[in-house]
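A single protein chain has been omitted; all remaining protein chains appear in their positions.
Moving on to subunit A:
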């Protein structure tokens, strides 16, 4: 990480972010969150800002495959990591199966929580596969996931439109 102003009072740094397989080198104020770096600096607006305080999950992205609230991470600390946003999951021509399942199931209404739900679900399924679930007492594998367990594991992602049942349906579709 380059030292931007060369003394301890520096307020910005030049860093390289790796997002969806692309490298972006930019100079960022140290206060810029990963979420704002994506949205305001890279025009990757898929990750949403619902609260900016780690309370809603709308900003969920994958960092090195793990789901995180990108509003709680400083962008300058992400040098050397690999970030995946909803744009990196797939596009309309080659969608991720979960994206297709969301469309088919109508697992959304306004769509504002949707990118976070999708990234969270992808991260959650990876956790289950690795048998390192959010609940340490469970060793459920993907195919054994119940509705209740999917709902429990997805509860950090709020949806004010109340698309929850359809979101769970969509997740169960892709692991069936």
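In the analysis below, a residue touches a chain if its C-beta (ideal position, glycine included) is under 8 Å from a C-beta of that chain, and two chains touch if they have at least 3 such contacts; residues count from 1.
In the analysis below, contacts and distances are computed from a predicted model.
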Worksheet entry | Hidden chain of the complex, named as in its UniProt record, picked from "Xanthine dehydrogenase", "Sulfite reductase", "Heme/copper-type cytochrome/quinol oxidase, subunit 3" or "Transport permease protein" | "Xanthine dehydrogenase"
Discussion item. Please identify which residue in A:26, A:72 or A:151 touches the non-displayed chain.
Written reply: A:151
Response to the item:
Missing-chain contact, candidates A:77, A:103 or A:130, resolves to A:103
Fill in: Chain not shown, touching residues in subunit A
11, 29, 31-32, 36, 39-40, 43-53, 55-56, 58, 85-87, 89-92, 95, 99-100, 102-104, 106, 108-115, 118, 148, 150-152, 154-168
